[in-house]
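Pasting in a structure now, in structure tokens, and then I'll have a few things to ask.
In this view, the complex is presented without one of its protein chains, the others remaining in place.
Right after this comes chain A.
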Amino acid sequence: MPNRLELTGITKQFPGVLANDHVSFSVKPGEIHALLGENGAGKSTLVKMIYGIMQPDAGEIRWNGEPVVVPNPKAARKLGIGMVFQHFSLFEALTVLENIALGMDAKIPSRELESRIREVMQTYGLLLDPHRTVATLSVGERQRIEIVRALLLNPQLLIMDEPTSVLTPQEVEQLFTVLRKLAAEGCSILYISHKLHEIKALCDTATILRGGKLVDTCDPKQETSRSMAEKMIGTGLRDIVKGEGRVLGPPKLVVNRLRTGKTGHFDVPVDNVSFTVRSGEILGIAGVAGNGQNALLDALSGEIIGDDREAITIDGYGIGLMNTTERRKQGLCAVPEERNGHAAVGDFSLADNSVLTARDRLGMVVMGLINSGAAKTYTGKVIADFAVKALGPASTAGSLSGGNLQKYIMGREILQKPSVLVVSQPTWGVDAGAAAAIHQALVDLAAAGSAIVVISQDLDELRALCDTLAVINMGRLSEARPVKDFSIEEIGLLMGGVHGTTEGADAIPA
């Protein structure tokens, strides 16, 4: 039997960067094939060429043995290639049914389409109401729409671009069941991820890219996570160095019955949240996206100002009624999830962005005038210390890649030496090497006596980084406990909304 997909010498040049450099590999029918690499390794470019969104500059794509040119996604779907994007191509104001209809090339009467959708949903256990508006669905449910849409075309190859980054462990397991069933039916799967344990659990073969070049094609079951990670990064992997036997200090950040009002249509407000972070402690807050993380961050940073002064205290001093500027003066810095447009102004230079959050703590404004020398010096230090790839303090924030911007933002806050730091998704979209550097900087900041809150959906990150962990679900926070007391199943159940701490042990399936 010929290979389902075979790439030979695929090359793609962008201005200033060779995104794919003679990449060759093949996918067999029914094979689950991982495409592994850091951000910027060229995975996305490669699959975009397979799916017809871009054209290769050189090289050949063979489909079931025949050389093909894929001029556009429509042609790809016609061949039998389906794709589930990392960022969903969904229309929030439209219904599930309308969204799926848009993805179909053939005109199908909506009643017939609905019955086919129900059939696919039944077969693969992907349950959804076709008449719900997408805006009301969770991220996991939205992904199901994308999968159903792809499956309706009876694909022979399904491309999944980082599908699990937003799912709970249980949802991941459900997804894997669907993918294994598909593969057993002969559908090949190209699975893009950088989560190594998932690739070990799911994939038959792994192709590793680094800097646009193919480094290795291996059997992930024969490799260790560490060996694959090192191939991905190209050097040895650094572990987070935590000072052993660290003693946590007195309570620093105390949050007591914090609640927010409803701010937007689909925002989940925080409801009666209480926790304590001691000096030197890193508290992790796990949870599926959209469970109140944004409201929690805004309530802590001061973007949402509460009505109770004592709801948030630093060293016993109530800051609940203060705005962001006043809270920064009190030593509380925050990094929101959305880096471009929220944490940084894209059209401003990095130096100006530094002025925006560091002006009071570092004296960058004197009598209403910006001390641009101080801003430049500080920004230069951030760039150097956090290995930000930028031309200098004068380059605009928007010109940086996502990962580099994140490094700059994290550096900008960490080097202010805040006594309390609240960060959301500190390493989202950042490659493994840079993520390790950010993690180490957070650990060092904690070691210096700061209290740190890390809100993240990446359980691996939280388990490696944090001392204590709590789970947020529908705006409510579970009790914080030492991270080693949690099993991954228990975190998963809490993320899915199964509460209860005393009878919790019985609720966990063996």
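Heads up, the rule we're going with is that a contact is a pair of C-beta atoms (placed from the backbone, for glycine too) under 8 Å apart; a residue touches a chain by one contact, two chains touch by 3 or more; residues count from 1.
Assume contacts and distances are computed from a predicted model.
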item: "Thiazole synthase", "Glycine oxidase", "NADH-quinone oxidoreductase subunit J" or "ABC transporter permease" - which is the UniProt name of the missing chain; value: "ABC transporter permease"
item: Residue of A:101, A:167, A:196 or A:283 in touch with the missing chain, whole complex considered; value: A:101
item: Hidden partner chain, touching residue among A:93, A:184, A:247 or A:367; value: A:93
item: Touch criterion as defined above, residue of A:25, A:63, A:85 or A:275 at the omitted chain; value: A:85
item: Full-complex contact with the absent chain, from A:53, A:120, A:139 or A:370; value: A:53
item: Interface residues of chain A (partner: the chain not displayed); value: 48, 53-54, 72-74, 77, 85, 88-94, 98, 101-103, 105, 107, 135, 265
